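Every protein chain of the complex appears in place save one, which is left out.
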Amino acid sequence: MAKFQSLKDAVAENLRDGDTVAFEGFTHLIPHAAAHEAIRQGRRDLTLIRMTPDIIYDQMIGMGLAKTVIFSYAGNPGVGLLRRMRDAIENEWPRAIETVEHSHAAMANAYEAGAAGLPCAVFRGYRGAGLKDVNPAIKSVTCPFTGEELAAVPAHRPDVSFIHAQKANRRGDVLVEGIVGVQKEALLAAKRAVVTVEEIVEDFDDLHPNLCVLPHWTVTAIAHVPGGAHPSYTHGYYPRDNAAYLEWDKISADRDLFTTWMKANVLDVSPEVFASRVEAL
Amino acid sequence: MAKFQSLKDAVAENLRDGDTVAFEGFTHLIPHAAAHEAIRQGRRDLTLIRMTPDIIYDQMIGMGLAKTVIFSYAGNPGVGLLRRMRDAIENEWPRAIETVEHSHAAMANAYEAGAAGLPCAVFRGYRGAGLKDVNPAIKSVTCPFTGEELAAVPAHRPDVSFIHAQKANRRGDVLVEGIVGVQKEALLAAKRAVVTVEEIVEDFDDLHPNLCVLPHWTVTAIAHVPGGAHPSYTHGYYPRDNAAYLEWDKISADRDLFTTWMKANVLDVSPEVFASRVEAL
Amino acid sequence: MMPFTPTEMMTIAASRALSNDDVCFVGIGAPSAACNVARLTHAPDITLIYESGTIGTAPEVLPLSIGDGELCETAVTTVSVPEMFRYWLQGGRISVGFLGAAQLDRFGNINTTVIGPYDKPKVRLPGGGGAPEIATSCKEIFITMKQATRGMVETIDFFTSFGHGEGGDHRQRLGITTKGPTLLITDLALWRPDPQTKEFTVVSMHPGVTRENVQDTCGWKVRFADGVEETPAPTELELTTLRDLQARTQRAHGGKKGN
Partner (left out) sequence: MMPFTPTEMMTIAASRALSNDDVCFVGIGAPSAACNVARLTHAPDITLIYESGTIGTAPEVLPLSIGDGELCETAVTTVSVPEMFRYWLQGGRISVGFLGAAQLDRFGNINTTVIGPYDKPKVRLPGGGGAPEIATSCKEIFITMKQATRGMVETIDFFTSFGHGEGGDHRQRLGITTKGPTLLITDLALWRPDPQTKEFTVVSMHPGVTRENVQDTCGWKVRFADGVEETPAPTELELTTLRDLQARTQRAHGGKKGN
């Protein structure tokens, strides 16, 4: 049953050292505010799952929260590489990380299987591709009717998933709309689910019946954090801050610059700052 | 690419003797008009796939179109049994039919796998249940990570699927809303897809982005048949004709009454009659 | 005490077994009435799910089918049927699944498929629909049926859905981790599985019902728990709620037929 609480409390109650955790959002609705709160609370040894680690995991990795990263595309979308993640992989700074690398199809199917309560996902994938030689979590099953060999990967079952959404209502039902990505699956696959929202409304009576609504009893905690996806965007609220993505390429290129930026913009602030960040967009 | 044509032409061009065919719609949006057209055109030796055969297949079976029925619940929903289907199974009238019986979960997963281009569906099912002893199309695969035995059934890949939908636009995109059932999957799983619609509109510009819209290039033919789901219903257009479902229990109880009713209400009429059937509802 | 029928007692007894936090997979008929009476009385926040994809519905009248339009109109959200079976049922999110039975044995195994041999049935019944996976994916199963010797039988003709199998730890031996049938609600009594053998045992009889009534309408030798209780009679609120619901339903579904 969804509990309305501050982001600080929601993160403190639901994210523990050593957890396997997904912060999902596919370009749209990336839960940056929740990640910053995790950084402030100094969680350690996390296994981070995310299709595109993106700036959000670049920051968490650079701050030393991650032990393992399970991912399928480690780029700054439309800009370039993820320099903090590279530094951790290539130079073990600030610590060594393990990587478990998949394709997008495998990751999406693994979330789907997790939401569906299955132990593994079965799909047509990785044919001729090199990842199955370097990732022991890629196996196969044989179709008992055609004999075709299909790829199999373990289902994602995070201890906790964080997503950002447009709205919750007073009962705690959550609306996600626009590019919905893998958020529904990430939430349903997890043992605990924390959602930050732009807005809390009285009810959802006027919504079209087929929209992506997560009932309150699938959600553990809801925190009201306007702007909580910045520099990602929230459809219907504010656009993507493309300039911030470009700027990140410079900030993340240098360890000292990164450290200074994180202190000023993450460690020394609170979730309320996100609302002001999107005001001018 | 969707071709706009009369229902008569759409059925004639897309449904052939011996085809494997799905007429889908889960209580809502059952494509009765298309089935009646198939009956009028006298197709033979069809393999009929449908989760709940319902009145629509009771009529097709009673008129001798079916060779095989693949299904998971052969009832008249909320009323009772399907008397024509029973007569075919128990007494081979008007001909013997083969049945391939599944659970709803298996059928839904088989459509999903068909839409996903997979040879089989893998799910947690049939544990302790008797169907796997009488249906050789139920097999298993073993999860390569946990060793769990999971059920596997062949994907549904109909030669042609028929669905009824609310709207098409001039380009041929199709909107299905409300209880969407397995229609999207049935359509995407099929080699050819025929859609009857209540209405053809200029464009879909005002629709919410996350609604169930099937792009024109996934649809083979579209026929404008107002009322085409009767006695099932179309959300936003007309309600379910519950009295007709109750009446069917009497009509179908007697071979002569059935034959007379089918002549008067199906063989001797044309698709235009459906519009008038829903007028008074 | 207002007079009531055995079927009303059955429905109301079933409704009492549900709580505000339950997420119910609802069938048509008695389960649907029971779930909605619970929602309209002591469990206003109960979540009702119909396999048509409607999640969190609150229909004003009982649906004639599991896909009636009102289920969608009043739902929190309506999902596709594959998603319903994958994410919601198989995902383990349903606390209580309701099942009915044409034939039931003492271990909660159910037949709704055929009377007689499968290949040459005497009566071809509708089949399982969602039941085979409802029976194993829901956290627990409530069964409702009217007692009759041809329904409550020593041996069922077909295992449409699995209850406790041969009893004891048969579910665990098949790797099934859910509880299975935990309650049988008939028009005469409430039955719960014996903790060891898993055989259904009468724990409560409805007002005015005798042990003979129960045994005469059951095809196996009935076990009674130590200290069988009397089911409290329906309260006025429960009865009125059920009857109002059925009257509204009658009016709504008795509407005129199309041309």
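First chain written, first letter: the chains are A, B and C, and each begins at residue 1.
The rule is simple: a residue touches a chain if its C-beta (ideal position, glycine included) is under 8 Å from a C-beta of that chain, and two chains touch if they have at least 3 such contacts.
What you are looking at is a predicted structure, and each value in this text was computed from that prediction instead of being measured.
One chain is not displayed; in the complete assembly it touches the shown chains A, B.
When the whole complex is considered, the residue among A:3, A:67, A:86 or A:171 that touches the unshown chain is A:86. Here the missing chain is touched by one residue of A:5, A:47 or A:103, and it is A:103. Interface note for the absent chain: among A:28, A:164 or A:216, the touching residue is A:28. Remark: the omitted chain is touched by one listed residue; of A:23, A:57 or A:123 this is A:123. For chain A, the residues touching the absent chain in the complete assembly are 26-28, 51-52, 71-75, 77-79, 81-82, 85-86, 89-90, 101, 103-105, 108-109, 111-112, 123-131, 134, 148-149, 178-182, 184-185, 212, 230-231, 233, 235, 239-245, 247, 276-281. Considering the complete assembly, chain B touches the hidden chain via residues 1, 112, 115-118, 173, 184-185, 188, 204, 209-213, 215, 217-218.
As a working rule, only the chains that are shown with their structure count from here on.
Centre-to-centre separation between chain A and chain B, using Cα means, comes to 39 Å. Counting partner chains per residue, chain C shows two or more touched chains at residues 72, 78-79, 86, 90, 137. Residues of chain A found to touch two or more other chains are 116-118, 209-212.
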